[in-house]
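A protein chain is absent from this complex, but the other protein chains hold their places.
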Amino acid sequence: MSSTEVEVRATAAEAKRAAERGAKSRKIAGISVSYLILIIGCCIAIFPFLYIVSLSFKESTSLVSYPPKWIPDPFYFGNYTFLLGETSYIRWAFNTFAFAGSVTALKIFFDSIAGYTFAKMDFPGKEILFTFVLATLMIPFAATLIPAFLIVKNLGMVNTYWGLILPPLASPIGIFMMRQFIESLPKDLENAARLDGCSEFYIYLRIILPNCKPALAVLGIFVFMTQWTNFIWPLVVAKADEMRVLTVGLASLKGQWVTNWGVIAAGSVMLMIPIAIVFIFFQRWFIAGSMAGALKE
Amino acid sequence: MANVEILEVTKKYKEVTAVDNVSLNIEDQEFLVLLGPSGCGKSTLLKMIAGLEEITRGEIYINGKLVNYTPPKDRDVAMVFQNYALYPHMTVKDNIGFSLKMGRVHKGEIGKQVEDVAKILQLDTFLERRPEQLSGGQRQRVALGRAIVRKPAVFLMDEPLSNLDAKLRIQMREELLRLHDRLQATIIYVTHDQIEAMTMGSRIVLLRDGVVQQIGPPQDVYDHPVNAFVAGFLGSPSINFFEGQLVRRDGTWVFASPAMQLAFPAEVGAKVDAVNHGRLGESTPVSIGVRPENFQVVDGQNARMKGEISLVEFVGSDKYVYLDMPSAHCLIRTSPWFHGKKGDTIGLEPDWEHFQLFDAEGRSVFWWNPEA
Partner (left out) sequence: MQYSESEHKRLARAYRFKKYGVAYLFLSPNLLFFFIFLVIPFFWVLWLTFNSGGILTPTKFVGLQNWSRVLQDPTAWRSLLNTLYYMAIAIPTVFAIGMGLALLLKRTTKFVTPIRAMIYFPTLAPIVVGALLWIFVVHPDFGLFNTMLRLLGLPIVNWLGNPATALPTIASLEVWRGSGYWTVLFLAALLALPTELFDAAKIDGAGAIRRFWHLTLPLLRPTWLFAIVMATIWNFQLFDSVYILTDGGPNYSTATAVWYIYKNTFQFDKPGYGAAMSFFLLIITLVLAVVELRLMRKKA
C-alpha cells in the first residue's frame, strides 16, 4: 500500500466522521430545542397553579404589590382558616365525595353488567337497544338540562343527593367501553362457568368482573373525574348551601362577601390537591380514561 | 353414568344449517368420537348437548330425560374446551374446585376431592399456581381435572388435544383412554383428526356439512366406507380414486379408464351383481378406490395397472411411492426396502378384498345402505 493511498483513505474516513459528527450535532441541537419548547409548555401549564398557591398564603390586602412578591412573606394562613371555619367548605367536600363516589360506584356496576349483557348474551332487540344507547351519545347535556331538572323537581329530589346522583347515571359511554372490553374475553370462559354451575349473575360477578379490572379502573377514574368536575348539573339541582358540591360552592364564594380572592385561591388549591395526588399515582389510568372519554365528556 | 340420545336434531343460524337432522344413540360408558372437517357441525352438536347452543329442531335426552330446555348446569355434563378456558384469575386449585363451590359442597370436602383429582392427573405440585404459569400440557390436565372432579354423567371434549405438540398429543391420547377405563364414563369427543378418532373412539360418527355420513366402530368405517367422502377422509395417506366407466365385457365387469382396463375377478363381479338391482348398467360412470397399502407391486410388462414413478418418499417404516398414470395419479405404500427409483415403470395389482367401488354420486356400491 503506498503512502498516498493511505492518506486518501484517511481523509475519506475523516470526512465521513466529520459528516457524522455534523449530523449528530444537528440532531442534538434539534432535540435540545424540542426540550426547551416542551419545558416552556410545562411551565405555562403549571405556573398558574403555583401562582394561586402563592396567592392563597397572602392576605387580600397584600395581593396587589409592586414589584410582585412570588413567595408570600409572611406566610398567611387566614384564608385557609376562614375557608374551613366560616364557609361550608368541609360540607361541600363531603358532598362532592358522596356525589362523585356514588355515581362512580353505581356506574361501575350498571355499566359492567350492561356491557356484559351486550357483549355476551343473546336476546331479541339487542341490536336495536344498543343502537339506541349509542344514539344517546349525540344528545348534548344542555339540551336535556331543563326537563331533567323538571323531572327531578317533580320527584321532589331538588337539593337532595338522589337528585344529584341519579341523572348523571344516564350516560352511555361506560356501557360502550365495557362492552368493547368484555367482548374481547373468550366465549369459552363463560361457557366453562356455565357448565360449572354458575348462574348468569355469578358468571358476571365471579368470572367476568375479575377479568376486566383494568377496564373497570379506567371507567372508574373517568366517571369520578367527570363528576368531580361537574358544574352545571349540581349548580341547577343543588343550590342550597349545605347541598353544594365543591365546584358550585367555590363559584359561590365569588361575590358572596365582596369577593375575598385569597379565600378563593385557598379553595382552589384545596380542590386540586386530591386530584394532583391521585393523578401522580394513577397517571396511566387517567390518560387511558381520557382517551375513552374522548367519546363524550 | 348415562346414555345420550339425539333425535332428529337440527341447528340453523339464519339461513345456514349447521347441523341437519342428526340422530344418534350414545351408549353408557361409550367413547364416541364426532369426526369431520372444520365447519361440519361437530362442535355445534357438542355445544347443543352441553346446552350452550339452542336446538332449532329435534330432541336431546340424557338418561332418558329431555334436556332441550334444561340449563347447562343442570344437565350433569362436563366439558373440556379446545383452549381449555381456565379461569385466569384463579389458582389451579380454585379452577378445579370451582364447580364444587358453585354446588355448595363443604369446604373441607372440596379440598379433599380436588387433591384426589390432582393426584390422578399428577398436578399435586401445581395447585397454588395460576394458569399462565403452566405449560400447555399442564393446562390441559387442569381442564381435565375441572371436568373430572364433578363426576358428571357425560364428558364432552371439544378438540382437547389440538393445541398440544405432536409428541404430547400421543401421550395424552393414551392417558385419556386410561382415564376412560378408570372413570367408566360416557365420553363424547370432537376432533378433526382422523388418527385421534380411530385410535380412541369405540365408535366414530363422521359428519359433513351438518349431515351424518356414517356411524360405526373405527375399523368398520375404515374398511366399509359408505361413500367416497368417508373413504377419502379416513386414512393417511388417503385413498386413491380412479374415475372411469363400468362396462360389461365377455360376461364380466370391467373398469375402463385411460389408465387401465381392469376386469373384476369372479368373486368381486358376483358381489357387484348381488348388490346391483339394475343400478349399474352398461357404461355407467363410476370410480374405484384403493388405499395405498392395498396394492401389490408386480412386473411392469404385463400388469393391468401401470405407472411411472415420479417421487419416492422414505418415512422410516414405509416408503411412499408416487406414480403418474395416463390421466391419473396414484400413491402407494411399500416396504422400506422397495428399490424403484424415479422414472421406473412398475405394475400394480389391487388387493381385491379391500377394493372400493363408488357410483357417479360417490356412494359405495358395496356398503351404501339406502335405508340407513
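Going by the order they are written in, the chains are A and B; count residues from 1 in each one.
The working rule: a contact is a pair of C-beta atoms (placed from the backbone, for glycine too) under 8 Å apart; a residue touches a chain by one contact, two chains touch by 3 or more.
Since this is a predicted model, take the numbers as computed values, not measurements.
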Candidates A:169, A:185 or A:217 - the one touching the absent chain: A:169
Residue of A:148, A:164 or A:243 touching the missing chain in the full complex: A:148
Among B:68, B:261, B:276 or B:345, residue touching the chain not depicted: B:68
Given A:136, A:159 or A:180, the one touching the chain that is not displayed: A:136
Touching residues (missing chain, whole complex) on chain A: 30-31, 34-35, 37-39, 41-42, 44-49, 51-52, 55, 63-68, 109-111, 113-114, 116-118, 121-124, 126, 129, 132-133, 136, 138-151, 153, 166-167, 169-170, 172, 175, 200-201, 204, 225, 228-232, 235-236, 246-248, 250-251, 254, 261, 264-265, 267-268, 271-272, 275-276, 279-280, 283, 286-287, 290-291, 294-297
Where the missing chain touches chain B, by residue: 7-8, 58-59, 66, 68-69
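Keep this in mind: only the chains that are shown with their structure count from here on.
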Chain centre separation in whole Å, for chain B relative to chain A (CA means): 57
Parts of chain A lying in touch with chain B, wherever the complex brings them together: 186, 188-189, 191-199, 202, 207, 210-211
Chain B - residues contacting chain A, complex: 47, 50-52, 71-73, 77-79, 81-83, 85-89, 98-99, 102-103, 146, 150
